[in-house]
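A short write-up of the structure that comes next.
Just one protein chain is left out here, and the rest sit where they should.
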Amino acid sequence: MRESRAFDLSSPRAAWRDLSLQAAAWFAAAIVAGMFLWLLFDLLWHGAARVDWTFLTTTPKSSGRSGGIAPILASTLLILFVAIAVAAPLGLATAVLLSEYTRREGRLGQMIGLSLDVLAGVPSIVVGLFGNAFFCVWLGLGFSILAGGLTLACMILPILIRTTESGLRQVPDEWRLSAEALGMSRATILIHVLIPVAAPALIAGLMLGIGRAMAETAALVFTSGYVDRMPASFLDSGRAISVHIYDLTMNVAGGDKNAYASALVLIALLIIINGIAVALADRALTRRVSAA
Amino acid sequence: MSPCSRDARLFWILSASALIASGLLLLILVFLAKESWPVIQNAGLSKFMRSDGWYPTEGAYGLLPMLAASMAMSALAIIIAAPLGVASALFCRFYAPPLISRMYRWAIILLAGIPSVVLGLWGLTVIVPLILAVSPPGTSLLAGSIILALMILPTVALTTEAALAAVPMTYWQGAAALGLSKEATILRVALPATAASIYAGILLAVARALGETMAVLMVSGNVVQLPSSLFDPVRTLTANIALEMAYATGDHRASLFVSGLVLTALVLALAAGARRSGGQIVHA
Partner (left out) sequence: MLRLLALTVCGGFLFGMSLTANAAEKIVITGSSTVAPLVAEIGKRFEEQNPDVRIDVQTGGSSRGINDARSGLANIGMASRSLKDEEKDLKGTAIARDGIGIILNAANMVRSLTDQQIVDIFLGKITDWSAVGGKAGPITVVNKADGRSTLELFLNHFKLKASDIKAQVIIGDNQQGIKTVAGNPNAIGYVSVGTAEFEAGQGTSVKLLSMNGIPATVENIQNGSFPLARPLTLVTKDEPSGVVRAFIDFAQSAAVHDLVKEQFFVPVLP
């Protein structure tokens, strides 16, 4: 009977335990929120004054101490573009194979799944080492936006596949059966039924990947390089924004102000991309509901 | 074109993609092995599994202290982050008023998006001096763990929250019907029901902690030694690569690829352990 008394709402002990759990939750939240606000205000305090339209649209001067970050933003976005252009189709196709052509318990699915899980765990710096050895040296791409983007593609591929796969698995089997009953080929089903339905998951996976990719520093130093000129092609070397922040704080005397400002821009960019993702996912969702 | 041949072609395209995607891991391992082969051949693998110093320019390649540091720092980080993360999820879900809950959730998501370099910079200018006041030199195992904990906390919090959201309604109704207190419902019904997902989230967080580089490099002191206290400076395997890769050549460069191999093996072991114990690394 002792056990049940502990659960009993009316017993003072239960009330006390209720209160202490509540206090613990509030306490933890206060610590985390406090740390976060401290961090955010520290960044704003140091960097907010520097961020304006000129900062975003001019080139860095004096190794980034003054001037803006336009070429760095351009390089960052180009690297992201390459990463997504390569990873999205590859990831989508693999996810479709996993969810539509293999059984979850089957050996093939298990093997691909395991290798993806391990790949997801491979530290980004190791992917960077690989990218440097494979894309830059072995394939002869040199330090380039292409090499950096391909390296990031390797990094975000597992996240992309797993989220898309789970999205596809949530499509009810009746839909597939009905489509087949209508005489649609598998390719048609894929294009007209499955992909639209899985789009929100694909986009969510992409955004997770982009978030990680954009903040990546270590892997990009060895692959896309250090050149802070406006890139003219995918084979040009281009400095990503996190590499720029690192260089300004660790290698350039007097670069701190612009480093903080660049950090704010990077965070703002992440928020915008997240916002777009949520909106896109919502739109895809409403379209699907109205179609259904 | 007949639907059949189109389907067959689709299947081949999909298979080829899956082959590329899953072959990537193999390719990465092959290249790591290929690049580290010269030094393994010259010095032998046993030279790396020592703790008598890392002076690659003098031919000393003791990796063990860094392996220990990587593991200790990740373990410490998850010890800090797991309770805070789970409590954050409980706070969001059960205790916070709706507006605060939304804002707090937004903060956690934003925290997840803060780049490693930025956290490292903040750690170096804010956390390190605080630790220094307690025990020099400030840049330490503890500083690295705290920054890592902040980075992986969102992973734990968000997976836990997602798992709690997926607890079937009948569980809550059952608990309510039994007259359980809120505390008992959470601790004895909801958390046990979501334990597997929380565990998976924690494993994912540990994997991320092991692989984290730039922030750790900036705050943990980078001295190659077996840590004997929380305040000792340490160098992790990732920091080792980032610190020296840019200029390393020859055997030195190859020895950094060995660091990468060891690190990957560590993560592999973690993933295998997760599989064996029934959990699965999911992506939140």
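Just a few scattered comments:
Labels A and B are assigned to the chains in the order they are written; within every chain, residues are numbered from 1.
As a working rule, contacts are C-beta pairs under 8 Å (C-beta built on N, C-alpha and C of every residue); 3 or more make two chains touch, one makes a residue touch a chain.
Predicted model only: the values in this text are computed from it and were never measured.
In the complete complex, the hidden chain is touched by one of A:Gly34, A:Gly106 or A:Gly254, namely A:Gly254. Screening B:Pro56, B:Gly201 or B:Pro227 against the full complex identifies B:Pro56 as the residue touching the chain left out.
The missing chain lies against chain A, touching residues 62-63, 81-82, 85-86, 88-89, 92-93, 142-143, 146, 191, 195, 221, 225-229, 232-237, 247, 249-255.
Mapped onto chain B, the interface with the missing chain covers residues 13, 53-58, 60, 124-125, 128-129, 132, 136-139, 217-218, 221-224, 233, 235, 242-244, 246-250, 252.
Basically, only the chains that are shown with their structure count from here on.
Remark: chain A and chain B have CA centroids separated by 15 Å (rounded to whole angstrom). Interface of chain A with chain B (complex): residues 6-9, 14-15, 17-18, 20-22, 24-29, 31-33, 35-40, 42-43, 89-91, 93-94, 96-98, 101, 111-112, 114-127, 129-130, 132-134, 138, 154, 157-159, 161-163, 185-188, 190, 205, 208, 211, 214-215, 217-218, 221-222, 242, 245-246, 249-250, 259-260, 263, 266-267, 270-271, 274.
Of all residues in chain B, only 3-4, 6-7, 9-11, 13-18, 20-22, 24-28, 31-32, 34-35, 83-84, 87-88, 90-92, 94-96, 104, 107-119, 121-122, 125-126, 150, 153, 178-184, 186-188, 207, 210-214, 218, 238, 241-242, 245-246, 256-257, 260, 263-264, 267-268, 270-271, 275, 280-283 touch chain A in the complex they form.
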